[in-house]
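A single structure is presented below for examination.
The complex is shown incomplete by one protein chain, all other protein chains being positioned as in the whole.
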Amino acid sequence: MINRFAATVAAEIISNKKVGAYHHIVFEVGEIAAQARPGNFVAISVGGENSSMVLRRAFAIHRSMDRGASGGVVELVVAPHGGGSKWLTGLPVHSKVSLTGPLGTSFGIPTEPVRALLVGGGYGSAPLFGLAEVLKSRGCRVDMVLGASSAGKIYAPIEGKRAVSSLTITTDDGSAGFHGKVSDFLPRIIEENQIEIIYSCGPMGMLEAISQIADAHNLVHQCAVEESMACGIGVCMTCVLPMRGDDGVVRMERSCIKGPVVDGESVIWNTKGSIPEGTWGR
Amino acid sequence: MINRFAATVAAEIISNKKVGAYHHIVFEVGEIAAQARPGNFVAISVGGENSSMVLRRAFAIHRSMDRGASGGVVELVVAPHGGGSKWLTGLPVHSKVSLTGPLGTSFGIPTEPVRALLVGGGYGSAPLFGLAEVLKSRGCRVDMVLGASSAGKIYAPIEGKRAVSSLTITTDDGSAGFHGKVSDFLPRIIEENQIEIIYSCGPMGMLEAISQIADAHNLVHQCAVEESMACGIGVCMTCVLPMRGDDGVVRMERSCIKGPVVDGESVIWNTKGSIPEGTWGR
Amino acid sequence: MNFDFSTSLAHAAFKNPIFTASGCAGSGKELAQFFPLHELGAIVTKSIMLKPRSGRATPRMAETPSGMLNSIGLQGPGIDIFLEKDIPWLLDQGANIIVSIAGETVEDYAILAQRLRGVPGISALEVNISCPNVENRGQVFSCDPITAQAAISAVKHNIDSQIPIIAKLSPDVTDIAAIAEVCRTAGADAFALINTLLGMVIDINTMRPKLAGKTGGLSGPAIRPVAVRAIYQVRSRIPDAVILGMGGVTHGRDALELVLAGASGISIGTATFGNPNAAITIKNELEALLIERGFTTFTEAVGYAHREEN
Partner (left out) sequence: MNFDFSTSLAHAAFKNPIFTASGCAGSGKELAQFFPLHELGAIVTKSIMLKPRSGRATPRMAETPSGMLNSIGLQGPGIDIFLEKDIPWLLDQGANIIVSIAGETVEDYAILAQRLRGVPGISALEVNISCPNVENRGQVFSCDPITAQAAISAVKHNIDSQIPIIAKLSPDVTDIAAIAEVCRTAGADAFALINTLLGMVIDINTMRPKLAGKTGGLSGPAIRPVAVRAIYQVRSRIPDAVILGMGGVTHGRDALELVLAGASGISIGTATFGNPNAAITIKNELEALLIERGFTTFTEAVGYAHREEN
């Protein structure tokens, strides 16, 4: 079921800073900040009053802070991609945007201290730092691997690293950290650190690769998926992906309310453009 | 033929001030300022890059100033009406807009000093002050009548009044000046000041009323008309109004290039919603 | 203020004229988080088919200027689960329900109507005939007078007589009023105008159609002028036509346009995606606009743009 704390607010931008290829943007959102959990996302209207862009844009919550009477804030890490995200990253402070959130599922937090590996691709690292803090506070050991096409697309703020025991960086072009894809380095890291659970967020191809590695190592893998979303609240059925339920049946599930955080094992990967055979109602 | 100096520039807003019900906005436009004549208008793109408003908005040039090397400016008086004009009046200084101009015809300036009456309705007063200065510099006596629905909608800047010998104000609700419509007061003013030519700008109904009065007094009447314009440059044929040509034939003429300033006598008034009988090609 | 906002579609009454659009409100549960469903005139359910449907592959959507394409392919649980789960839940919420049905064959429509027969709490039936007919090369039912008529007749003969039948038409036809006329003859009590327009977006990077299903349905403000025209045309051709209007309604002023053109009710689709509370905001704005214009009842405004020149 959809996040029961979700609400729509006029959120004021109180900071907007370029960080590498991204913009780190802080929004004053009031009470809903208190409800945000790592993995949740927000949906923002873009383009202003006479915008030709009719749909909201989804962004993972990087961090949220409830400051009691002085109101809550959420922070996002936004890549200027197309019209909507460019508009957003171009807004001056004090601008107000319509923001709906928190939406979707959050990363499951183990009740026992475990050895967790957090893997992020590009801006997919954004929700992982908040997650790392929560895991750390629960006594977990947290290792992190961040990958991107090049150095500028690695988002890893210094303060974010506090909660992390090790941070491995990889880039496709070798401009920072190791040269290669995150998946090339995971098996070794998993083994060396005796990882018990993997959390990931990033492009679908990366999540799929991690799922295979998690499978091979018999690890739980919670990943935040990213499908094109029209509504973000479960009413439009555009954002579906095939997932196997507890009953073994594969259904086209809405990634905005069954996700974005899902169990990597339950996803039928690499089916873009087709419905897997045996899917319910196919 | 279309204004041969017209060009499209990225114009920077260097001042934007609320004045009564309007906004007085100053744009840095470079060389085209030097070409602007009283009566010309500009056409501005509204709503920014992802705007759902695909057409430019037309605004009469209030004043233009060529400052040589330091570039030219044009000033507009904009009523926040619908989406486009509200967006424009809401822009902070240093914003840039795409501006095409100068467009259309300008008020004809008599070669001899004459006694001129300038009549403006609402923001229709905007182009009249620049005109008054030109007329004054040619030795004309200039009287002015400005009307609007209420006091806040009279636009009459103090510096603008310098060139004017008398200024009469009328409002529909009596909140400023005389209580009534401009047309109620014109006959008396025409007679008292021995007016030889009338220049006007304002709502079509007002222009029609003035045309009748001008006719009755056998005066030349140059008026700036306002029709819905899609292109402003003569290519779309949306802005037409029936006008009698020198050959006596009534044609649907484009108000953006045959106008906005036209000879009041040549316009077939009050035909909105129909084509007058005898119009060429009817 | 003593303004009467109630409306009716044939013999079904609603407390106000703002409804959800089929396929744009999930099962109702998702929206109920944002406002109580009984605040709307009715919830129009996603078109339900006989069997469970996985729908089309992804990508299923593409944003377009002032609109969007979707190709959901009628994903849904099928009529059995729908009747067992969705309807009782909606009734529990105090919502007024209009059930939308869709078939692949004329027989499907007949069976769906039978299944809905006698189900308590259904205000009206919206018959989505803007979907492909598998027996006729996938041509959309409402694009052909013969299949349109057949689908509506099949419903008419199988549903309780007191349930109004609303034929939902596609705008992708040469003469929508002619299709409305045959549907009326076949027993339609009202028309839902309009369904989406067939469109396509090509991804300039992959250089192939963006949607897995290639074409999709265009909705949102972009199509509003087509919706207003369709409503106005049908109302002109059939002066007593009862119309549920939809297509790009995002603000109260948009709803008013459709009402003036002839709509007795307004469904809100794409606007909800941009703003979960859109339907409620539109309801309030429409009421204020009508009062401002001196109407004392909503129904006075329906089709007001057709009045004689004075």
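As written, the chain order gives the labels A, B and C, with residue 1 at the start of each chain.
Note that a contact is a pair of C-beta atoms (placed from the backbone, for glycine too) under 8 Å apart; a residue touches a chain by one contact, two chains touch by 3 or more.
All figures in this text were calculated on a predicted structure; none of them were measured in a lab.
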item: Omitted chain - touching chains that are shown; value: A, B, C
item: Candidates B:Gln35, B:Thr100 or B:Ser125 - the one touching the absent chain; value: B:Thr100
item: Residue of B:Ala6, B:Ala79, B:Ala176 or B:Val267 touching the missing chain in the full complex; value: B:Ala6
item: Touching residue (missing chain; options C:Ile129, C:Ala150, C:Val201 or C:Ile282); value: C:Val201
item: Touching residues (missing chain, whole complex) on chain A; value: 52
item: Interface residues of chain B (partner: the chain not displayed); value: 1-2, 4, 6-8, 45, 52-56, 98, 100, 227-228, 230-241, 251-252, 257, 271-275, 279-282
item: Hidden partner chain, residues of chain C it touches; value: 64-67, 69, 143-144, 172-175, 197-202, 204, 207-209, 214-216, 218, 220-226, 228-229, 232, 248, 253, 256-257, 260-261, 289, 293, 304-305, 307
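Basically, only the chains that are shown with their structure count from here on.
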item: Rounded Å distance between chain A and chain B, as computed from the means of their C-alpha atoms; value: 55
item: Euclidean distance of C-alpha centroids - chain B vs chain C, Å; value: 46
item: Multi-chain contact residues (two or more partners), chain A; value: 52-53
item: In chain C, residues with contacts to at least two other chains; value: 65-66, 221
